[in-house]
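The other protein chains are all here in position, but one chain of the complex has been omitted.
Order of writing sets the labels: A, B and C. Residues in every chain begin at 1.
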Amino acid sequence: MAGNSFGTLFKLTTFGESHGTAIGGIIDGCPAGVNLDLEKVQEELDKRRPGQSAIVTQRKEPDTVEFLSGIFEGKTTGTPIGFVIQNSNQKSKDYSHIKDTYRPSHADYTYDEKYGVRDYRGGGRSSARETASRVVGGAIAKQIIPEISFSTYTASVGEIEISVDHKELDFNLIESNPVRCPDPASAEKMETLIREIRSQGDTIGGTVQCVIKNVPKGLGEPVFNKLHAELGKAMLSINAVKGFEFGSGFEGTKLKGSQHNDQFNTDGSTTTNLSGGIQGGISNGMDIYFRVAFKPVATLMQKQQTINSKGEEVSMQGKGRHDPCVVPRAVPIVEAMAALVLADFFLQNKISKI
Amino acid sequence: MAGNSFGTLFKLTTFGESHGTAIGGIIDGCPAGVNLDLEKVQEELDKRRPGQSAIVTQRKEPDTVEFLSGIFEGKTTGTPIGFVIQNSNQKSKDYSHIKDTYRPSHADYTYDEKYGVRDYRGGGRSSARETASRVVGGAIAKQIIPEISFSTYTASVGEIEISVDHKELDFNLIESNPVRCPDPASAEKMETLIREIRSQGDTIGGTVQCVIKNVPKGLGEPVFNKLHAELGKAMLSINAVKGFEFGSGFEGTKLKGSQHNDQFNTDGSTTTNLSGGIQGGISNGMDIYFRVAFKPVATLMQKQQTINSKGEEVSMQGKGRHDPCVVPRAVPIVEAMAALVLADFFLQNKISKI
Amino acid sequence: MAGNSFGTLFKLTTFGESHGTAIGGIIDGCPAGVNLDLEKVQEELDKRRPGQSAIVTQRKEPDTVEFLSGIFEGKTTGTPIGFVIQNSNQKSKDYSHIKDTYRPSHADYTYDEKYGVRDYRGGGRSSARETASRVVGGAIAKQIIPEISFSTYTASVGEIEISVDHKELDFNLIESNPVRCPDPASAEKMETLIREIRSQGDTIGGTVQCVIKNVPKGLGEPVFNKLHAELGKAMLSINAVKGFEFGSGFEGTKLKGSQHNDQFNTDGSTTTNLSGGIQGGISNGMDIYFRVAFKPVATLMQKQQTINSKGEEVSMQGKGRHDPCVVPRAVPIVEAMAALVLADFFLQNKISKI
Partner (left out) sequence: MAGNSFGTLFKLTTFGESHGTAIGGIIDGCPAGVNLDLEKVQEELDKRRPGQSAIVTQRKEPDTVEFLSGIFEGKTTGTPIGFVIQNSNQKSKDYSHIKDTYRPSHADYTYDEKYGVRDYRGGGRSSARETASRVVGGAIAKQIIPEISFSTYTASVGEIEISVDHKELDFNLIESNPVRCPDPASAEKMETLIREIRSQGDTIGGTVQCVIKNVPKGLGEPVFNKLHAELGKAMLSINAVKGFEFGSGFEGTKLKGSQHNDQFNTDGSTTTNLSGGIQGGISNGMDIYFRVAFKPVATLMQKQQTINSKGEEVSMQGKGRHDPCVVPRAVPIVEAMAALVLADFFLQNKISKI
């Protein structure tokens, strides 16, 4: 209950600090008999990996996942899947300068207040390094629900936003640029902005959009575990996320009901999809789409004033190699969390009726 | 696990359909020794009650809560608190006209797809009537954490939005108008708009903002159960909600890190509060504030085309008395869910360190 | 988490004190589409009811269950089933004499130590009255798994024990005598003993045996949620239970492996069944059988020395009408708990493989 598990039937529990020996996790509740393609899992991890392009952090971490249990002769056995990712980059000395310093808008201060102790090396448990374990979990989740497709991409960086509707995008272009934006014109502007921001030692926020197709009807468990409520929690649990909206989202609040209602076709599909594929917390078979807001990374390559654990004013400057914009590397994390939610509800729905 | 419980230690489980005998719930995990003011619970319910003002549904439901257990001589005993609210308004005949009809953008179709059966009377379990039980739970949750204050209000209706920062609002004015908007100028415009929309037989969306003060430092359980992730799930589980943002929210994605970081004062407070009182998923003692997007109500007093359960096109028109804008009555529900989250994390935090 | 819920997917949460307004509960996770026979539920309750025969407590409680939700047109809808049983017998005055007194081997002292407050009327929440809600839950659980049959009976009272193997008993005789013992010779001796004990103002213990037939293979979730581990927990959670054993039980510890191993027939059944129908925590299709130990009821119709809440010595004597032996009325409770466990694992097993 201490917050390191996600999911009800398909359940991921993770462990590990940024600069500890290793990170990893246990997936419990994966059905037996799934033919797992472990290379696909590593491919997803590689999308999240530092150093993959010029516009992300240049740290070198191979992030190789090793599976320890639950898979036998290529198949899941129904027993828990344990896995680890070694921390190859663990050098405590790099972080001595922030041992007693609370970095602004990081979790340093709140961890100390909550736990009375904290692993200050690279943010410890609060580091986004933890999300690598989520990507492993999500990549396995996807293989339980192969018919469902996930397309996730950068929808905005700072003020630069894709202006076309997601239905007009070619998702095959997502991986064609380092920003992971399927609109080439926007992608170029986003990349230029990120390079510019980096040259200032600054950072910038952005949004990630996820579109999920071929979702079976009936997923979601009202009233508290509505499909979009779990998706929202999943996304908000990712580092640096400040908001979540699905379907018509915040813009939808400005509409009238006569504009917003999705009219039915006779096959149960709808002519419009402002509902975002979910009605009453349950999928209706239309595309699910949602948007996730990421704040700018708090670690700056600029001098900042802050305080230390004694309440004294100190000045600090980010060292090492950090992301000027977290959004491109957040894309596989958003997708992994979405897959965890869908796979879990897919299993839960198997017992909704007799 | 079928989705009708909320909370980890302070846990609300609810039951009941719109037109069944009664709705109600069980609160398990309420500590013993809390002096409960049950009148306050009823007061919160009255804020959610239909018929309370000219701009909400004119249905008459007294919504009186009756407590069945867990309270003895005015105090909680540590045992589960069972409660019921009778459905005084249960007339099945009113709903025969929609028995086989799927109302657009309602949950009729998805419930049928998921369960193969549905209580069609007034939306059954998918009706917002269910939220009355949440208000009871939230009102009790508040009495566990009396030092924490909640101020919740209508921040926008359609395009009309409060333009001033929440720090400049006088929350004492929230209940001074039927819209529950503490900015009198905006309130008047909102009320006018709602009346106009109602006269068209239409509905309109809006947003609710909640500001939480005096939050102890340390609440929230990373990594998956971050304080804002649970708040987000709580809000997204409310009927008609399409989005959630806290602190700088979606606007924050446009900022640079150097603009967005909250600088520390020497006492650990921050000069700005774009973080929204939460860093790394844990409260830092600053005000928590968030915004919730409500779509326009799907039931219109207009003729609509739709389909029935045989896939035939039919036309329908909303009968009875419905809300032209759900936002004013959603205010106490948002607040109740926030209180449930805070009380739960308050208890969880009692064992974060030894 | 405060202990008033039982089950993972098919989940019963109960509330209510002995002398409060009502007891009741919520069943969440019941699949939709089950045709419920509510009379059967009441029949099970009647087996637990006080006053049903000369050898049980003569209190008069009709114990009529009222369902409030989750059932529509005779079928479950997949939504939570709320129910209440009114406490017709609630007279606080009867219990004023024990307000400050800790009855020996009751829960009075421990509730006060744990909660700092207690509803002293009739034992409050610690009263076995709470088990009526379990019987309701169990009776519904049975209707999800109609192919599985449960036979539960009194196996011993004091030193008087059924000497024949359960395979030689005619379970149709269970309800032929007030002791609920299918061995008529033993039943008579047990009844005589109970009458004698009652005439002394004393009480006596005993054991209940449950035999479950037609269990599908594959139920149980190792490693921690083994089928017999959940059965054990279920039984030990019943008031007055001191022990649980299944299959060969404690006697099996005296055997050699060569005597204890169950040899396979070629169809996967076994020639003997010392395993008790469960191997490695998973049902193997053979009969499940287990035995539950009940201590003698602690309330005596004799004078006893004890202490009050100030630590002063006081003398007390049981008033009212109590059971001289809890075992006959415990039979339906044991069966209900067994049904809850089996129905839950039945649902869980639907997703063990793909």
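Heads up, the rule we're going with is that contacts are C-beta pairs under 8 Å (C-beta built on N, C-alpha and C of every residue); 3 or more make two chains touch, one makes a residue touch a chain.
Keep in mind it's a predicted model, so treat the numbers as computed, not measured.
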(request) Please identify which of the visible chains the hidden chain touches across the whole complex. (result) A, B, C
(request) Write down which of C:Phe83, C:Tyr111 or C:Phe346 is the residue touching the left-out chain. (result) C:Tyr111
(request) For the chain that got dropped from the picture, name the residues of chain B it touches. (result) 1, 9, 29, 31-34, 78, 144, 347, 350-354
(message) Counting contacts across the full complex, list the positions on chain C that touch the omitted chain.
(response) 1-6, 8-9, 14, 102, 104-107, 109-111, 113-117, 125-126, 130, 156, 158-159, 197, 200, 202-207, 217-218, 220-226, 228-237, 239, 242-250, 252-268, 270, 274-276, 278-285, 293-300, 302, 304-307, 311-313, 348-349, 352-353
(request) Spell out, residue by residue, where the missing chain touches chain A. (result) 1-5, 8-9, 11, 13-17, 20-26, 28-30, 32-33, 66-70, 72, 75, 77-82, 84, 114-119, 124-125
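What we mean here is this: only the chains that are shown with their structure count from here on.
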(request) Please state whether the interface between chain A and chain C is built from the same residues or different ones, using more than half shared residue numbers as the mark of same. (result) same
(request) Mind having a look at which chain is the central one, using mean CA positions? (result) B
(message) Can you report the angle of the rotation that maps chain B onto chain C, using C-alpha atoms only, to the nearest 5 degrees?
(response) 180
(request) List the centre-to-centre spacing of chain B and chain C in whole Å, with centres computed as mean CA coordinates. (result) 39
(request) Scan chain C for residues touching two or more other chains and write them down. (result) 1, 9, 29, 32-33, 78
